[in-house]
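Input: one structure, supplied below.
Shown here: the complex without one of its protein chains, the others still in place.
Here is chain A:
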Amino acid sequence: MEYHVGHPAEIAEGGRRVVSCDGVEIGVFRIGGALKAWHNVCPHRQGPVCQGRVYPRVTEPLQADGTTRTLAYDETRMQVACPWHGWEFDLATGASQGSRMKLRPARLRVTEEAVYVVL
(Lines give C-alpha, C1' and ligand atoms only; values in the text may rest on other atoms or scores of the structure.)
Protein backbone atom coordinates (compact mmCIF):
# COMPACT_ATOMS: atom_id res chain seq x y z
CA MET A 1 0.00 0.00 0.00
CA GLU A 2 1.19 3.52 -0.75
CA TYR A 3 0.31 6.54 1.33
CA HIS A 4 0.38 9.99 -0.17
CA VAL A 5 2.34 12.36 2.07
CA GLY A 6 2.35 15.51 -0.07
CA HIS A 7 4.33 17.41 -2.69
CA PRO A 8 8.13 17.04 -2.35
CA ALA A 9 8.54 20.82 -2.14
CA GLU A 10 6.37 20.91 0.98
CA ILE A 11 9.20 19.37 2.97
CA ALA A 12 11.98 21.95 2.97
CA GLU A 13 15.59 21.29 3.89
CA GLY A 14 15.72 20.52 7.61
CA GLY A 15 11.96 20.08 7.70
CA ARG A 16 9.77 17.07 8.27
CA ARG A 17 6.31 15.66 7.98
CA VAL A 18 5.18 13.06 10.49
CA VAL A 19 2.17 11.11 9.27
CA SER A 20 -0.07 8.23 10.19
CA CYS A 21 -0.52 5.59 7.52
CA ASP A 22 -3.58 3.81 8.84
CA GLY A 23 -2.05 3.90 12.30
CA VAL A 24 1.57 3.29 11.30
CA GLU A 25 3.43 6.50 12.11
CA ILE A 26 6.22 7.56 9.80
CA GLY A 27 8.47 10.63 9.88
CA VAL A 28 9.66 11.95 6.52
CA PHE A 29 12.67 14.27 6.79
CA ARG A 30 14.68 16.21 4.24
CA ILE A 31 18.36 15.98 5.07
CA GLY A 32 21.11 17.14 2.73
CA GLY A 33 18.57 17.51 -0.06
CA ALA A 34 17.34 13.92 0.18
CA LEU A 35 14.15 12.62 1.74
CA LYS A 36 14.52 9.96 4.43
CA ALA A 37 11.73 8.17 6.24
CA TRP A 38 11.80 6.50 9.63
CA HIS A 39 9.20 4.77 11.75
CA ASN A 40 8.08 7.03 14.58
CA VAL A 41 9.03 4.47 17.21
CA CYS A 42 12.18 4.90 19.24
CA PRO A 43 14.02 1.59 19.60
CA HIS A 44 14.78 2.51 23.20
CA ARG A 45 11.30 2.74 24.74
CA GLN A 46 8.98 3.17 21.76
CA GLY A 47 8.82 6.93 22.15
CA PRO A 48 7.70 9.29 19.34
CA VAL A 49 11.23 9.83 18.08
CA CYS A 50 10.29 11.51 14.79
CA GLN A 51 8.45 14.23 16.73
CA GLY A 52 11.65 15.19 18.51
CA ARG A 53 13.82 18.23 17.93
CA VAL A 54 16.58 18.09 15.33
CA TYR A 55 20.10 19.16 16.23
CA PRO A 56 23.47 18.94 14.53
CA ARG A 57 25.66 16.38 16.24
CA VAL A 58 27.68 17.82 19.10
CA THR A 59 31.44 17.40 18.91
CA GLU A 60 34.32 18.51 21.09
CA PRO A 61 37.29 19.32 18.85
CA LEU A 62 40.64 18.21 20.17
CA GLN A 63 43.59 20.47 19.71
CA ALA A 64 47.00 19.11 18.72
CA ASP A 65 48.16 19.00 22.31
CA GLY A 66 45.16 16.90 23.41
CA THR A 67 43.33 19.78 25.08
CA THR A 68 39.85 21.00 24.38
CA ARG A 69 38.34 24.46 24.48
CA THR A 70 34.84 24.53 23.06
CA LEU A 71 32.01 22.35 21.95
CA ALA A 72 30.90 22.52 18.33
CA TYR A 73 28.06 21.49 16.04
CA ASP A 74 28.77 19.24 13.07
CA GLU A 75 26.17 20.54 10.61
CA THR A 76 26.81 17.60 8.26
CA ARG A 77 25.38 15.12 10.76
CA MET A 78 21.86 16.01 11.77
CA GLN A 79 20.36 14.14 14.70
CA VAL A 80 16.81 13.75 15.91
CA ALA A 81 16.51 13.57 19.69
CA CYS A 82 13.68 11.40 20.98
CA PRO A 83 11.54 13.74 23.09
CA TRP A 84 10.93 11.07 25.72
CA HIS A 85 14.50 10.36 26.87
CA GLY A 86 16.81 12.24 24.53
CA TRP A 87 18.27 9.29 22.63
CA GLU A 88 19.88 10.73 19.50
CA PHE A 89 19.77 9.22 16.03
CA ASP A 90 21.51 10.27 12.83
CA LEU A 91 18.77 11.21 10.40
CA ALA A 92 20.76 10.05 7.37
CA THR A 93 21.67 6.59 8.68
CA GLY A 94 19.32 5.96 11.60
CA ALA A 95 22.31 5.11 13.79
CA SER A 96 22.17 5.89 17.46
CA GLN A 97 24.91 7.67 19.32
CA GLY A 98 26.08 5.17 21.93
CA SER A 99 23.97 2.13 21.08
CA ARG A 100 23.72 -0.46 18.33
CA MET A 101 20.00 0.20 18.10
CA LYS A 102 18.91 2.04 14.97
CA LEU A 103 15.80 3.73 13.71
CA ARG A 104 13.65 1.50 11.55
CA PRO A 105 13.61 2.82 7.97
CA ALA A 106 10.46 3.20 5.90
CA ARG A 107 10.39 3.03 2.10
CA LEU A 108 9.52 6.10 0.09
CA ARG A 109 8.53 6.56 -3.51
CA VAL A 110 9.18 10.08 -4.71
CA THR A 111 7.96 11.52 -8.00
CA GLU A 112 8.15 15.08 -9.22
CA GLU A 113 4.66 15.63 -7.89
CA ALA A 114 4.35 13.49 -4.81
CA VAL A 115 5.97 11.70 -1.91
CA TYR A 116 4.55 8.31 -0.97
CA VAL A 117 5.28 6.07 2.00
CA VAL A 118 5.29 2.46 0.83
CA LEU A 119 4.26 -0.06 3.45
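What we mean here is this: contacts are C-beta pairs under 8 Å (C-beta built on N, C-alpha and C of every residue); 3 or more make two chains touch, one makes a residue touch a chain; residues count from 1.
The rule we apply is simple: contacts and distances are computed from a predicted model.
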Seminar exercise, completed: Per UniProt record, missing subunit out of "FMN-binding glutamate synthase family protein", "NitT/TauT family transport system permease protein", "Putative metal-dependent hydrolase of the TIM-barrel fold protein" or "Glycolate oxidase iron-sulfur subunit" is "Putative metal-dependent hydrolase of the TIM-barrel fold protein"
Problem set entry | Those residues of chain A which, in the complete complex, touch the missing chain | 1-5, 16-22, 25-26, 40-41, 45-48, 51-53, 55, 81, 83-86, 88, 116-117
